[in-house]
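Working notes for the structure below.
For this depiction, one protein chain was excluded, whereas all remaining protein chains were kept in their positions.
Just so it is clear, A, B and C label the chains in written order, and each chain counts residues from 1 on its own.
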Amino acid sequence: MTSQSTEAPAEAFTCALAVRWSDQDLNGHVNNARVLTLIEEARVQADIAWSGSGKAGVGGRVVRSLTVEFDRAVHYGSGVRATVWVGRIGRTSYTICHTLEQQGQRCVYAECVMVNLDAKSGRPSELDLETREALTRQQAS
Amino acid sequence: MTSQSTEAPAEAFTCALAVRWSDQDLNGHVNNARVLTLIEEARVQADIAWSGSGKAGVGGRVVRSLTVEFDRAVHYGSGVRATVWVGRIGRTSYTICHTLEQQGQRCVYAECVMVNLDAKSGRPSELDLETREALTRQQAS
Amino acid sequence: MTSQSTEAPAEAFTCALAVRWSDQDLNGHVNNARVLTLIEEARVQADIAWSGSGKAGVGGRVVRSLTVEFDRAVHYGSGVRATVWVGRIGRTSYTICHTLEQQGQRCVYAECVMVNLDAKSGRPSELDLETREALTRQQAS
Partner (left out) sequence: MTSQSTEAPAEAFTCALAVRWSDQDLNGHVNNARVLTLIEEARVQADIAWSGSGKAGVGGRVVRSLTVEFDRAVHYGSGVRATVWVGRIGRTSYTICHTLEQQGQRCVYAECVMVNLDAKSGRPSELDLETREALTRQQAS
């Protein structure tokens, strides 16, 4: 998928997520678009934890691309463990890596490229030093 | 992203999709996971059209991976035009390519690898001849 | 259900809504919470039409209560016709009435009591004259 490792660093952020009955689609497992909502929830919780402020980091960042591998279906009836870490850090963008596990088995690996936008122009703009340092602390070594 | 063309063939399936107010997230544009729901809706409608039966093709196919590029935010207030076609056709899997356009501009390009599963074993199984032929008719030339 | 008529006035706002495959739940019909999303979409579209501004009316209004009767399941595969009108108009609140029809049959009747909130205190506040007049024009006679 990419040149970066798909293995979480030992100290990566993790959280428990609850699957809802409504997350299932007609096929009887969690719908793939809904998996992305779980991934998003994990990323928001990681962002809040990393920011140290109890709030999600300031805006200005949007999802530029997503790559998701579905190794196993996620099912209703037991919880999900999400793991989140930082992959590549670029000049104006960075990659957040996520896994979802259920009953000890990896179900999903997802990479999300976030791009930093200038509030005025709406164009990609350089990550500031503070953000870069905060991301580097969460990066897979 | 991939070796295949991201341009739709001239005769690709297209359909109009309505954006809902509820598709927006706190950032004021259509949420990226909800974009995947729009992509799914386009794929289901293409599948129904391609099957010629008025119903979605028989099951046994699951999403194995997703790759999505968000070029522009999708907004509430005007419709979306979706285009769907078949990319690569493999032995047990195939790639569905999708674009979403709004007001004449491409907002999203998404590739979805579908894998054919054996109903009993749940393992990847070879596409049957009928499916392969149906997919080939929708393939970018 | 209430003392007001559940019949739409002749000149009520109507719009077409598209059902998505993903609106279905495991029971094979549109999920009842998702029906509320369709009702909301109809209400937002009515609000935009009534405001005459191309935008939803100014904020400050929240849903205070909902009453929904499900007469028939809504299914994927054909469109829905929504009808929206104003029921009771009170001092600080008013009732929006909605129906959803599919294939000529009423599936859902929903009443939604909206309350006007004061921006500062967050408490119910009197409807201003302009809003009251705009609502009265849409009221069932």
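Operating definition for what follows: a contact is a pair of C-beta atoms (placed from the backbone, for glycine too) under 8 Å apart; a residue touches a chain by one contact, two chains touch by 3 or more.
Note that this is a predicted model, so its numbers are computed, not measured.
Asker: Among the options C:15, C:68 or C:134, which residue touches the chain absent from this view?
Answerer: Reading the full complex, the residue touching the unseen chain is C:68.
Asker: Tell me which residue among C:6, C:32, C:93 or C:139 touches the hidden chain in the full complex.
Answerer: Missing-chain contact among the listed residues: C:32.
Asker: Since one chain has been left out of the picture, which residues of chain C touch it in the full complex?
Answerer: 27, 31-34, 36-37, 39-40, 59, 62-70, 73
Asker: Counting contacts across the full complex, list the positions on chain B that touch the omitted chain.
Answerer: 21-22, 24-26, 28, 31, 33
Asker: Quickly run down the residues of chain A that touch the omitted chain.
Answerer: 17-18, 20-22, 37, 40-41, 44, 56
The rule is short, and it goes like this: only the chains that are shown with their structure count from here on.
Asker: Could you say what rotation angle superposes chain A on its sequence twin chain B, using C-alpha positions and rounding to the nearest 5°?
Answerer: A turn of 180 degrees brings the C-alpha atoms of chain A onto chain B.
Asker: Can you work out the whole-Å distance between the CA centroids of chain A and chain C?
Answerer: Chain centres of chain A and chain C, defined by C-alpha means, are spaced 36 Å apart.
Asker: How many angstrom lie between the CA centroids of chain A and chain B, rounded to a whole number?
Answerer: One centre to the other, that is 23 Å.
Asker: Using mean CA coordinates as chain centres, what's the chain B-chain C distance in Å?
Answerer: Each chain's C-alpha centroid was found; their separation is 32 Å.
Asker: Provide the list of chain A residues touching at least two other chains, using ranges where the numbers run on.
Answerer: 31, 33
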